[in-house]
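Removed: one protein chain of the complex. Kept in place: all other protein chains.
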Amino acid sequence: MAIISFSQVSKRYPGGFEALKAVSFAVEPGEMLFLTGHSGAGKTTLLKLIAAIERPNGGTVLVNGQNVSAMRASAIPYLRRHLGLVFQGQKLLYDRSVFDNAMLPLVVTGQPYREAARRARAALDKVGLLEREKANPVTLSGGEQQRLCVARAVVNRPAILLADEPTASLDAAYADEIMEMFSAFNQVGVTVLLATHDQQLIGKWRKRVLMLYRGKLL
Amino acid sequence: MAIISFSQVSKRYPGGFEALKAVSFAVEPGEMLFLTGHSGAGKTTLLKLIAAIERPNGGTVLVNGQNVSAMRASAIPYLRRHLGLVFQGQKLLYDRSVFDNAMLPLVVTGQPYREAARRARAALDKVGLLEREKANPVTLSGGEQQRLCVARAVVNRPAILLADEPTASLDAAYADEIMEMFSAFNQVGVTVLLATHDQQLIGKWRKRVLMLYRGKLL
Amino acid sequence: MRAWLQHHVLSFAQTLVRLARSPFATALNVVAIGVALALPFGAYCLLGNLESVSHRISVEPELSVFLAGDAAKADIAAVEARLKAAGGVRAVRFVSREAALVELSRTAGMEEVVASLRRNPLPDAFVVTLAASDPALADRLELQFKSLSKVAHVQADSAWVRRLDALLRLGRTAVILLSALLGLALVAVTFNTIRLQILTQRDEIELCRLIGATHAYIRRPFFYLGSLLGLLGGVAALTIVLAALVVLNRDLVQLAPLYGSDLRLRLPNPEEMLATLASSVVLGWLGAYLSVSRHLLGIDPIR
Partner (left out) sequence: MRAWLQHHVLSFAQTLVRLARSPFATALNVVAIGVALALPFGAYCLLGNLESVSHRISVEPELSVFLAGDAAKADIAAVEARLKAAGGVRAVRFVSREAALVELSRTAGMEEVVASLRRNPLPDAFVVTLAASDPALADRLELQFKSLSKVAHVQADSAWVRRLDALLRLGRTAVILLSALLGLALVAVTFNTIRLQILTQRDEIELCRLIGATHAYIRRPFFYLGSLLGLLGGVAALTIVLAALVVLNRDLVQLAPLYGSDLRLRLPNPEEMLATLASSVVLGWLGAYLSVSRHLLGIDPIR
């Protein structure tokens, strides 16, 4: 059974703009795929529908067998615990250390401290920030902050990883490393959906591509 | 005479990290050039020194003939009025319209309203956002927000344009358009300094490149 | 379950750390809440003092019934019987003209006057204690006693009773006004403080929503913050009221000998102090609750 499935999903924003029009697709568990399209095509909107940040105006969104489009507000946190999210313009907390930022998803879901700390350090190591763990995120460069966001998204071993332009402010070397990380996660069974406008990246990785054009899936 | 000149500039952040080490270079008025280097190389730091957002620990930074490294705090606003800035993670104001966001630099410097409005609309038109002028920036996609930042940076016709990864979240078509815009500004005499890790972009435009590696200029 | 407890402890500790980090703003808040709580509490204490004094005064409303100069023993006995039979009378005390003169001579300044008298000008009298300090009752009995034969004059202190009554009503109106006003001020202060905290932590809240934090998890620290602020404010209020009472007592000590009585203000007892602290915690929690209900909803997970 599909782990994510859209059927005839459309999203109209208040103001009347139709960001998604009758989009249907299915993602199998353990798949890795790209979502692409021009600026304003609806990539971010599609990811937001999966994470229940926005609600569709029509159609059904199923995630992990649950109907996200008709979910009670109190059930949404438990859905999100199965998701790893890397969003554009996502914030780090500047009142605590890099380590504490990486710990946050584990603290929020109430993991025992020792195990949580071990996993946070492992995630920071993977993105090359372990030696900065005590630093404040303000002191990180743009790329380093982006990598910290990735570490935070994978630290609680989600079943599904959604990333919106995760390599946008990274140089080629780090972009490759991050992609390798996503791929490694995918190999152990995590479903990975990456939104990007970087055709080079898509060309290099040869995965299934969902292409949006003005809110329609091509 | 050079419009921007660094001589033996070094920057150590509190905590001891040396982000720039004895950097010297000069930019002629009307030049357009790229600043590149790996993530954490010091690109953003260098741009911040030019705009007097950070102060160097050693060496001299001259901008427009003024010694920025030893400038009084009260003179800094007037320096910045000659600069157009596009920074990573720079914010839009979500409590006013796209048009008002573009107007802001002109309002702050006290331009007469009518002329200011004309120039703001022209800038929005150039980045393809004129028809969204009444919208709230929250409703813009990531790339649209990035373009609005560019419009805001150029609206007061600065003598120097500093941009930090201005095309990071743009697809190729819009990236090209934005670069064309920068180039057009350059052609009418504006000095343009772009920090980017995008080697493709640098290859396409064939301008002078400043390459940073671990805080040193190669 | 253990994780849940751990989070409770953690968010309480975090709240403490956060307060300690901006000591100036915290101190100002605590002072504002403290003052807001101190005023109605202080007014309550003062009113308590006043009512205990007024109780002492007004518990014994009296009528003085003066007999005619020519009243015989039998007349006196007859009047006494009528007085005792009247409804609303608690006690009847006979004051002979001789006793009255002795009493008068004890009054400051009258000593010499009395000494210079050739004979006793005072009549016999009864002092009638009423069962209740009710001005209407006093008026009724005054009329009734006046009409008795051999009664020359009835002196009611119902004017005093009425005066005291009106004064206390005035005091109560003032305290109610004050409590209402300061209740409002207290709500305003706690509400705004929590609003401030929510705005300051906007990014954190957005992020926690995105990461899968439950609504209860996000609200918990604010409830702790509100209750803690309330508690600190309550402590400040108690300190202020106690300090004020001590200062006032210092002044009252100078006043006391003039009235020849013990005019010390009673300090609030432990139960009253505990009640103040408890209600300030509850009010803080309530302010947090209102503010959280209003302001957390506006924070969406992401733009």
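What to note about this one:
For clarity, chains are labelled A, B and C in written order, and residue numbers in each chain start from 1.
Definition applied: contacts are C-beta pairs under 8 Å (C-beta built on N, C-alpha and C of every residue); 3 or more make two chains touch, one makes a residue touch a chain.
None of the values given here were measured: they were computed from a predicted structure.
Of the listed residues B:Lys11, B:Lys48, B:Arg119 or B:Arg132, the one in contact with the hidden chain in the full complex is B:Lys48. The chain not shown here is touched by just one of A:Ala26, A:Ala75, A:Val138 or A:Ala184, and that residue is A:Val138.
Interface residues of chain B with the unshown chain, by the touch rule above, are 48, 51, 53, 73-74, 77-81, 83, 85, 87, 89-91, 93, 95, 104-105, 107-113.
Seen across the whole complex, the unshown chain contacts chain C at 24-25, 28-29, 31-32, 35-36, 38-39, 64, 66, 69, 108-109, 111-114, 116-119, 121-123, 152-153, 155, 159, 162-163, 166-167, 169-170, 173-174, 177, 181-182, 184-185, 187-189, 191-193, 195-196, 199-200, 240, 244, 247-248, 251-252, 254-255, 258-259, 294.
To be clear about the criterion, only the chains that are shown with their structure count from here on.
Legend note: the chain whose CA centroid lies nearest the centroid of all displayed protein CA atoms is A. Chain centre most remote from that of chain A: C (centre = mean of CA atoms).
Remark: chain A and chain C have CA centroids separated by 62 Å (rounded to whole angstrom).
Centre-to-centre separation of chain B and chain C, using mean CA positions: 67 Å.
Mean C-alpha positions place chain A and chain B at a centre distance of 29 Å. Contacts with at least two other chains are made by no residue of chain B. Residue positions 303 of chain C each touch two or more of the other chains.
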